[in-house]
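Got a structure here, written out as structure tokens. Questions coming.
Every protein chain but one is kept in place in this view of the complex.
Chain naming follows the written order as A and B, and within any one chain the residues start at number 1.
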Amino acid sequence: MLLPDHQYLCADSLQACLKTLRESGERTHVVAGGTDVIFNMRLRLFQPDIALSIRRVAEIQQVEELPDGSLRIGAGCRLVDLAENPVINERYPAFADSIRAVASTHIRNIATLGGNICLKTRCWYTNNSEQWRQGVKECFKTDGDLCHVIKSSSLCHAINNADTPLPLIVLGAVLTLQREGGSRDVPIAEFYQKDGMDHTVLEADELVTHVTLPPCADRTVFLKIAARKGMDFSQAAIAGRASGTGSQAGEVRLVLGSISMAPIVLHEPARLIAEQGITDAAIEQAEEKVRAELGELTSLYARAGYKAHLAKILVRRALKALREM
Amino acid sequence: MPPEIKPQVPKDNPGLTVVGQRQPRLDGADKVSGRSVFTDDVVLPGMLYGKILRSTHAHARIKRLDTSKAEALPGVKAVVTAAHATGMSANSTDSVAKASKRRTGKTIKLKTGEAIFADDVVTYIGEEVAAVAALDEATATKALELIEVEYEPLPAIMDSRRAVRPGAPQVNAEFPGNVWSQDIDNYGDPDTAFDEADFIMESKFEAGVTHNLYAEFHVALVDFSRPDKLKIWTPTQTSYLMQHSLAPAFGLSVNQVQIIHLNTGGAFSGRGAVRPHHYVAVLLSRETRRPVKVFSAGDEEFLIGRALGKNRYKTRVAADKDGTLRAFDMTCEMDGGAVGNEVGYFGWMAGLSNAWMFDLQGNRFQRKVILTNQRPNFLGHGGMMVSSNCAVQQLLAKVARSLDMDPMDLLLKNAVEQGHTGLSGEVFASCGLKECIETVRRESGWNDKYDKLPPYHGIGVAVGAMAAGAKGAFKHDTSAAMVRVGEDGLITVYTGIPDMGQGTHTTMAMIAAEVLGIDANDVQLVAGDTDLTPIDIGAFAQRGTITTGNAARNAAIDARDQLAKYAAEKLETSEDNLRFAHGRVSRVDDPEQSLPFKEVTWGTLNSMEGRFVMGRGFYNSPLPYGTTSWSFDAQVAEVIVDPETGQIDVLKVTVAHDLGRTINPLAVEGQIDGQVFSAMSQVIYEELVTDDGLFLNPSRLEYKMPRTYEMPEISHFMIETNDPYGPFGAKEVGEGPVVVAGAAIIAAVSNALGGTLMPEMPMTPMRVLKAIRASELEKSRSPSAA
Partner (left out) sequence: MAKHLISLTINGDTYEDLVVSDNQTLLDVIRGEVGLKGTKRGCTTGACGVCTVNDANGDAILSCMTHVLEWDGEAITTIEGLADTGDLDAIQKAFVHYGAVQCGSCTPGVIMSAKALLNAHPQPTEEQINEAMAGVLCRCTGHVKVKEAIRNAHRIEEVVSHAAGD
């Protein structure tokens, strides 16, 4: 099946790119690696008038070590390159793990970090062909006013399946969003919204240009559960972070992904561990607190009960892994 | 009793020079270099692109269908609907009904015919409603969008259980109560067996909706430019059935229909019949008198590929305390979808296949094909025998456990042997089942593992049998072959059988090479074009090796006899004193006296009388009532279950297959690998998730088959029992292993969970967790019953 009619533009500089976004942001889609955009266009879920390629925008394809020890990564960097980057592997191993966990080698050869961070949410009521969708009523994502997954809801419940945001959140990464004549820094934890449709705060005239990771001396972990290895979106994933060593944990962060419309930052479980340390008893208590923070769960891609179950398993495994580090 | 038949070659030291060698496939170089042509690669001058508008409702009345806007779109050359297909039905199985009646004495209800387009009512999502042909794909797509359809939804029935209850919406007025067919097959004396047995055990089992997932999407390219000749390029398992269905529908004789099946990208029981979209493509080409290609994109493939529907099994086993199995009684409710199809026939086969392996007193199979508004169903890889065998073998493991018996011993105790006559009259002229069982027991380390593995680490065994060249399915069941000899010693084998990847063509070449005493690489194949090739019913029912193989052998023998005349003259001896081997023709009594094969061919063809050497051969089972040969198989699977996530890791599968004779070990290994993969996929991963008949996951991403990380270690053991009917003793390997692998894996998972029966496939993580909870509950109730 062919892609729909549209215009392809290739920005040869960041400047040119931002100009186009200012002029026509509402009808434009940025194409980084293209794997997500082409997928959505092929299914006619999104039919932008303009596909704006940023492959020549050199400004967003660098990895720079900043004087304060932070690492600034261009959003246009390919996942395959970042996965092999020695600095990332040494200083941010959980982040490196999450990069390698994205899709398949084939996808990572062209996909970018920015693309994964901005990955569109997914739902099996929308992610099939246009012909297929003629058999279902329009939903929020397809200009309708209902959600097939939770029929009584006023929100779109499509799932955010991106893996790299999870460790980026526990690492406190900051995204640089640029528009023509301006830019803003948004902590990645604030970038996502719990809405399957408007799942990020990115405006139509903005581009995510950089991801800055502050230095991190803490233990971190990334775990992914998927039906098949090396290929699939997560059924559930977690990133964890703890200061200290052994069962002693000062600050603890836990973030779950692929369960809901946005990554879920766990509060009570993290607080419990920070308070009591990573003991078996504390882990058990933390698990009990997980379900309450997941919010309304859908049976999209996996049954709700199973998602809740996996969330607990991941919290347990992440904490145990941190304890071993 | 069947007529006495001598094997073609001795069991040991058969003196074979080509058969048994590892032969890389002859078209391998073409396939790895991208030269091999598949249907979608073909572009014909003036070719149009066809697209089909499909029903989006499971059950609805078509209130209005207006194609005028589509017709008016520039670039659109034809729009067709039911009006263009009046009286036509997609039906490839008329011949099946007749033969089955001859064989079993009763009519097994089969397809009654299926409309090409829905007329006033649609009965399943995906049913063909209209079609367009246009200059390019984009225009064809736009044209579909311009067709206006107004549906009036009708109550739909999606569950086969509810479909048979009073008051359920009716799918087809011809079948009140939505029961398309209902049969009971009794073999032997199951009633007495169940009455007299020491105990009875029973279980329930369910299998879900699937797709065959061949790599090449369905495509049909039709050229009906000439009204007296219909040409179709399409991947298929049977050009024969396609010809016989399409010819009468379009007022042509069979030989005016030319089927060209280039390379077929896998079939897995999914391409054994004509489908409405073939007819649609023909209609579009007839309307335009131009070639038309209809390619099914992405999720559309899941609507037209007909695999298995939801089957529900209830299995009962009657046994004695000493481990003697007396009888099976299986009831199967099959969801035939909206059309019914040949599902009942395959149900009948499943019932037979449950019992082939055992010396039983009785076997009963009760089947009901129920109509629903689901996608019509047909066959998965392994027919439905993967699931039926899963039901049976798990239950046998439970029987063994209850008797404190090792399942291996239970199987050995009851396993059939060579010469056994089965309950429906089958005679196993060759049978190595016991050797298969003993082989996998030994090679898998079973004795050190069964009941000795840690929790959640399980091992399971299963056995199976498969009819090779299952005769009785068709009006007549023959394969023919021709062998043309070139003066340069190059041989051409003509065969009508498709090679969907299983390597049949290379097998035919090896058989011909064996007979003529030459190298298989000096044989070329002409196949895939019904204008050029002789009759072959098709590549299903495991016919390739035994039926087509014997035909190729007979043709090669005929060619050899023609060459022998010349050679005998030259070597001054009689024709029966010649041996063709190693590229030479020599005197048996004085091997020093010999001629190069190429000299014999050249001499024969350039003789004064101008001889032309073309060997002809055909083969049809010599038994009046059916199949001659059965393969047998035993497998052990070892798994680890993650009790937290419910995921299953298959560590190792050990396979012993009695295939009669290994013609090409390289291809046999490949078949076994692929079938272990396929069975594993069916019992663990494959599940079409549906919402009222709507497939939610119709994609390669979300309808899952294992990839590289998931594959277990696989060991292959070929047991050669030298079947008297098979070519050089060979039977089949094309489908025997898949029906056992799934059962072995599910038995292993059951074992990993302490013997809890897994009631459903696929064994998704949630179902595994549920089974773990059930097993823990069972244990806590009666701790001694662990």
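As a working rule, contacts are C-beta pairs under 8 Å (C-beta built on N, C-alpha and C of every residue); 3 or more make two chains touch, one makes a residue touch a chain.
Keep in mind the model is a prediction, meaning the values are calculated, not measured.
Note that the absent chain touches A, B when the full complex is taken as a whole. Among B:40, B:191, B:438 or B:776, only B:40 touches the chain that is left out of the view. When you scan A:17, A:30 or A:43 for touch with the missing chain, the hit is A:43.
Touch with the chain omitted from the figure is made, among B:126, B:501 or B:544, by B:501. The chain that is not drawn here is touched, among residues B:75, B:248, B:583 or B:670, by B:670. Touch with the chain omitted from the figure is made, among B:48, B:70, B:143 or B:213, by B:213. One chain is missing from the display, and on chain B it is touched by residues 22, 24-25, 27-29, 31-38, 40-41, 213-217, 263-266, 268, 297-298, 500-503, 666-667, 669-670, 673-678, 699-701, 705-709, 711, 714. Summarising the interface, chain A meets the missing chain with residues 1-8, 10, 31, 34-35, 38-39, 42-43, 51, 53, 55, 80, 103-107, 109-110, 228-231.
The criterion applied here is as follows: only the chains that are shown with their structure count from here on.
Taking each chain's centre as the mean of its C-alpha atoms, chain A lies 43 Å from chain B. Those residues of chain B whose C-beta lies close enough to touch chain A in the complex are 54, 56-57, 125, 137-138, 141, 144, 297-300, 644-647, 685, 689, 691, 694, 696-699, 701-702, 704, 706-710, 765-766, 769. Contact residues on chain A toward chain B in their complex (touch as defined above): 1-2, 124-125, 127-129, 131-132, 134-136, 148, 225, 227-233, 301-303, 305-306, 309-310, 313.
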